[in-house]
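Quick one: this structure, given as structure tokens, is what I'll be asking you about.
All protein chains of the complex are present and in place, except for one that has been dropped.
In this document, chain identifiers A, B and C correspond to the written order of the chains, with residue numbering beginning at 1 in each.
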């Protein structure tokens, strides 16, 4: 391998830049050149590439977002998209590709690699919903960002004796909501993986009030329902007045935590190692504290499940 | 004076606890006892008071919210509310009252003091909309909290080449929005004090795109309109697609910044000094860097105006 | 079991309060009473115990330090210390003990349990130097605290084109130094587990300058040598002028990160479960992402080793 490319795709996640840096420097360390593809598959199709050097990735390890930017690409999804993309990669003499992103981006990489083109993934998404890896790049930062917000809201909740519903990201998966709920000591958590039991939720609120707990926090994953809907249902079912906060996009940004900066660095280096040693259609994964390579297809073929221990903890520790 | 009381009213603001600590310790320093009234005027009417000692206000200077809690009180607004409140103050042998809160709480204090009962205020609100003081307790913290959120959102905005509308608190006043806009380098700011010129806003966005600026941030005070309304108008008027984030209650919470911890400490001490020296119906104010006492009535009789220099800066520095 | 006790020992670590909360609420959830022993073994000998209730551990999950306090105890180390401690536990009708602390505290617990008294540990130390568990409570927070400090110092280092030595905690172990080095993108790391090769360090600095890198950061674990000594040696050996910062005690404090709040909650609950199910002389450990119970004696009988992958990463990624 003489030259590889790296792109970031899907929603941005803290640590993507640390991964780009790690891929780039690991490659240069081995004498391989690196180009960065801007704006994901859209930029790939347009040939929007820039050389990445030792120093062009200096000082980016702590920056949120992605310096390569990211975009959705309708063009890439057309039947001829794959061939055009492969042509651009050849035009730039690229021998392999590292994709930093989530399952959508990995599927794109899978298509690209059908004919044998080497593709390796670095799982990066704040949702942590990629099977095969215990943690994705950006997840730890998002938990901490949401936790900081929840702590601030608890100040107001307890000062005003109020019930708050805090909506966090997570369309399909409740990983973020669950970790935030345990970490914040929230009274309840609602996740897409479990059916909502409104009666039980109201019982819990009633019991909490009875024993003098004058404020409560409910962490709600956006995939369950919108916060204002839940507020409506709580009012209708139990007469509970609540305030809502939708954390929204601020959960995506920010400087990566130490864990994410380290994870992204390790995954970026492992992905490059995978490319160099001829591994194809794999992604760097974090399993039991170590780095491994796992089939890219796990990202969409397997479903990762919530840890029931944590669901129990929310109940047990918020009595 | 042998014993005074302190209460926190209205919306909670970071630094309220630092103010309570300062009132309490300044009083004890002079040999005066202190009781804390819980849940604002509602708690006053119920006689919900606790003794405050040197050590009961230890360790609270950095805590967000208010340990005394706060509440709205319909009962206090009834004609007989004032008399009942005065009776409770007499019952607890209270000779003077410090009110930590905003203009609503100050009006309540004004009513209480009609017959001569000594009342002094500490202006505390994240909105900074109290005339007579350059800064209110909690404002600096709220600006920094909102700024941190905006910085995170900018990561995503620039990674995805997007236009974001960020709605911050401020029903009547744009102080918070304006400071956040300047501090974050936002492209535009909309405040209740100025009419919205949608055509000009679209011109600005068009011009920015033309010169290659692919992302933009608009800071919107909630009093202007809801973020989703502005998003609709931008789409209808100029075809601009935008994302929105409503920061909401997290702007109220959190540990006070150094400025707010110091301001609250100074104001709390100054308010106590005011009480002791026989000043009535005044509030501690921060003017030109120093502590003064100003008429409580300024809080609702005067309107504080935005600094036009800052409005100009947003335009000039986001070119 | 009708009543258990919990104590925090050794150096304080962020998340100790979250562990105390989890032990307490898990116990109460099962109908078991809880007493908190203040000031570690010293307080145990003095019978300095307080009842812990649902609400007395409310609002402590995010507080740094330990509300139970901690202390060194010479008395406990005397031959008669163990018996006196057991007498106090009997006097307070305590049927089991949870120790939140490091290896020194665990050894104390081991002695206490010689005659069969049930003792379970929660490993909590910012050093992460306890074998048997992948992570200890407080480690993740300490890494992030140190990382934040290093990021600030990098601002000055790069503005002034300077070489900085940053001394972090770690007398016997380099876990903290190593994670901080990878996460911060530091140029070099010195840990107690590896001999210092000053010649190689100087070569690296020389090479970095040659290729235009005008500033460098060296992360130094305190157990290797003092920062000012290393500064002296760099000057003597290679003529390198450096600035030093010793992070010191600020690494111990602060609100726990989400990871530590969750880990402490899980470990506290697991420790209580261990006690209730009759396990003795074990500690709650985090292995491969899950909770287990492992022999307490691992804490001093085994030595945990640094991950060589991370040592390589520091070299490879700081080229």
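Going forward, contacts are C-beta pairs under 8 Å (C-beta built on N, C-alpha and C of every residue); 3 or more make two chains touch, one makes a residue touch a chain.
These numbers were taken from a predicted model, which means no experiment stands behind them.
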Partners of the unshown chain among those that are drawn: B, C
Contact with the hidden chain (one of B:182, B:201 or B:246): B:182
Contacting the left-out chain in the complete assembly, out of C:36, C:64, C:109 or C:274: C:64
Touch with the omitted chain, as defined above, among B:62, B:78, B:200 or B:303: B:62
Contact with the hidden chain (one of C:154, C:266, C:279 or C:304): C:154
Positions on chain C where the hidden chain makes contact: 8, 11-12, 14, 39, 63-66, 69-71, 145, 149, 151-156, 158-161, 164, 243-254
Missing-partner contacts on chain B, residue numbers: 21-22, 25-26, 28-29, 54-55, 58-59, 61-62, 134, 140, 143-144, 147, 151, 158, 179-180, 182-185, 211-213, 255, 257-259, 261-262, 265-266, 269, 287-291, 309-310, 313, 316-319
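As a working rule, only the chains that are shown with their structure count from here on.
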Chain contact graph, described as a line, ring, star, complete graph or other shape: line
Chain at maximum distance from chain A, centres defined as averaged CA atoms: B
Centre distance in Å when chain B and chain C are each reduced to the mean of their C-alpha atoms: 39
Shared interface positions of chain A, touching two or more other chains: 151, 158
